[in-house]
Structures are given as structure tokens and as C-alpha cells.
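Presenting chain A:
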Amino acid sequence: MSNKRKWKDGFLQGITYLASFFSIAALLMIIGFVFLNGFKLLNWDLITHNYVAVSHIADLKDGAEVGVYEATKTLGDDVYYSSKWGLGLRDDINIQGKTVVVVDYVHPDSPFVMLNDKGVGEADLSLSIDYEIIRIAFENTSSALSVYGSEAMIDILDSQDTFRELEYATTGGGIRGSIITTLYLIALTLVMALPIGIGSAIYLNEYAPNNRLTRLIRSLIETLTGIPSIIYGLMGLAVFVPLTIRLTDATGGNIISGAMTLSVILLPIVIRTTEESLKVVPDDYRYASLALGASKTQTTFKVILPNAFSGILTATILAIGRIIGESAALVFAIGTAIKDEVSLTDKSTSLAVHIWAMMTDEPANIELSTTIAIIILMIVLILNISVKFLSRKMTKRFGAHA
Partner candidate 1 sequence: MTTIESNIIFDIKDLNLYYGDKIALKQINLAIHEKEVTALIGPSGCGKSTFLRTLNRMNDLIPSCKIDGDVHYSDENIYRNGMDIIGLRKRVGMVFQKPNPFPMSIYDNITYGPKCQGIKDKKELKEIVESSLKQAALWDEVKDRLKESALSLSGGQQQRLCIARTIAMKPEVILMDEPTSALDPVATAKIEDLVIELKKQYTIIIVTHNMQQAARISDKTAFFLLGEIIEYGDTSHIFSTPDHKKTEEYITGRFG
Partner candidate 2 sequence: MTLRQSLLQSIEALKKEVTDMADLALANLREGLTAFKNSDHKLANEVIRKDDEVDSYEEEIAKMALKIIWKEQPVASDLRLVTGILKLITDLERIGDHACDIAEMTLHLEENRNKRMLPLTSKMAEIVDDMVLSSIQALVKVDGDLARKVIDKDDEVDELFQQLINKMTNELKNEAIDPNDAIYILMVGKYFERVGDHAVNIAQWIIFMVSGTHKNTLLF
């Protein structure tokens, strides 16, 4: 081999190396960016808490008294405990990043367990762990404010036997609502898209005659996969939202219309993937089944479909991934109101839209957005692993030709 040839080969090889380097670098950058920025705020509370922080004003119930309440468990070094009141507080940073005073421990017999609601509510209030103490007002001395810090608050509290008012807030900033919305969306969309998509694929592959009409339908479906999803969103807004408004008690965008829109987006993908996996099933099985006196339908549903199962599973996972990631279309079809109480016929946000909402807020909350991104990535990762696992189990059972 001549030198020139060697140089050329080396050059081309080097280009391929470089290309992969860039791809990997880009991937790592994205993941790195997301993780580095979002890791700080990642905690369990984020997932389980409401978004909206609700503040309450309460006062002591009649007959509630101070006493001596020994802590029933060991409290951390950063917790300031009042045995008079049975309340332990500590300093913390809330989800939004502000320094707050947070309830660490409430003694079961503490007067803080049952409080009067001074506001509009009828029911009793109760202090729970992780609630933020905003302000405690007293008769005889000036209020204890959260900016003083938990140590100071406990000192002031200990010096008093009663208080006039307690203002506190349940934790907010959580994405529980959005997570629930996302799960609803996944379930509803799958319920709509999968049967229709799989059914269409079965028709196209097994029953449709091989003529121009069928070929036309197929190319139409191919085209649909390329349409930008925001157009589907417009369609959702124009068609599905009014439809659901008419049929249910919805008043605007809602989860049902969102799921309908997503189903339409997903239909071509599901149809295509399912068709591919049906095509791969060897004709041998069809012949064997028909030769045994089974009908076409029996053959399709008892032999072909189970065999195409892993392919359909892949289609499902692709679908779920798309659902989670879809933001533009949903902005129109569901709306952008972040809700804690999620109802099917009401506006809400999926995780992706939640990110969008966070970023279009003043100021843009990049940290929280990246944290949510991490959660999304984790969900996708778990999904992928479970698909691979399920698919392997199915293959073992059907012993196949995967």
C-alpha cells in the first residue's frame, strides 16, 4: 500500500473518530448541563409536594396549654427544640431557594397539633413536618419572624406561654400535580392510540388488498409522521377542545383533549412500528395456521400478534417517550396552568409543559427546570430498562426469532 493510500485511509478513519467524539461530547454536554444544574434541588419533596404553597393563619385552641413535652426521638444538631411547646424548628432552604424556618418535629401532645383556623376554613389546622413558619405574633412581645432564624424563634417562643397568631405555609413548588398529569396523559393516550394504531396496522398488513388505495393510505401515514407537532396542537385546540367542552364539563383545554391530540400525533408512529413488527413474523406461521383450518382472524390474533409483541412493546415505549416529551402541542391543547388538584376535565400541565412554564416565568427558573429534566430523564431510563427486560422475558417464553 502506497504512502498516499495510507494517508488517505488514516485521514478518513480520523474523520470518523472525530465525528463520534463530537457526538459523544454533545451527549455528555447535555446530560452534564442538566445534572449539574438540577442536582441541587433534587429531593423527594419536589415530587410529592403541591406546587402552590398555601399559607394559613391559626391560633391556639381553647384549653390548649403549654406543658413539658420531652422529645420522643433524637433531634439533629441543627434543630432547636422547645420542650415547653413540643415543637422543633430548623433552618432550611426551600424549593425555590429561599432560606426559611421549617418544622422539624412536633410532639404528639403539643398544642400545635390542633389549632384553630383564623381564616375562612372551618376545619382545624395542624402543624406538620416541613411546613414553613412565616411569623408568630404574641400579645406581650413583638412577633417572631422567619428572618430571625429558627434559634431565635424558639427562644422567643419559650419565653411566652401563649401566642396570638401563627402564620405558616405548606410547602409548595412541588411538581406532584404535573407528575400526576403526565401519568394521566400517558394512560389516556395509550388507551386511545394503541388499540386504534395496532388495529390499523393489523388491517394494513393482514387484510388490506395490495392495491393502489392501500399504497396511498400507507404513504399518507408515512407523511403524517413528519408533520410538526405544533400543527397537531393547533388542530387539538380547534377540534378537540371544543369537543370536550361540549361533551363534558370542561371549560377550556383539558387532559382529555390533550390526550386526544397526543393520540393523533402518536398514531402514525404506532401504526408504522406495529406494521414493521408484523411484517417480520415469518409467513411460515401463517401458512401453518391456515393449513390447520384456522380462520384468518384466528391466525392473526392467536399467532401473528403474540409474535409481534416485542415490536408492539417497542412502539409503546416510543409512544410514552414522545408523550412525556411533547410540549408544544400540549401548550395549546391542555393549557399551561400548573395545578395541584388534577382533574381530567380541567387544565393542567405535563412535566414538559411545566418546564416551559418555569422558563417563561419572571425570572426564568433554570435550576428547577433542569431538576425536572433530570426526573424526566430518569423516567425515560426506567422505561427503557423495563422494556428491555420485558422483551427478553417474552422472547424466552415464545422462544423466538427476535
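By definition in this document, a residue touches a chain if its C-beta (ideal position, glycine included) is under 8 Å from a C-beta of that chain, and two chains touch if they have at least 3 such contacts; residues count from 1.
For anyone wondering why these and not others, all candidates are chains of the complex that A comes from, given by their letters.
Everything numeric in this text was worked out from a predicted model, so none of it was measured.
As listed, 1 or 2 are all part of this complex, and the one touching chain A is 1. Interface residues of chain A facing candidate 1 in the complex, by the touch rule stated above, are 209-210, 282, 284-285, 287-295, 298, 302-303, 307, 398-401.
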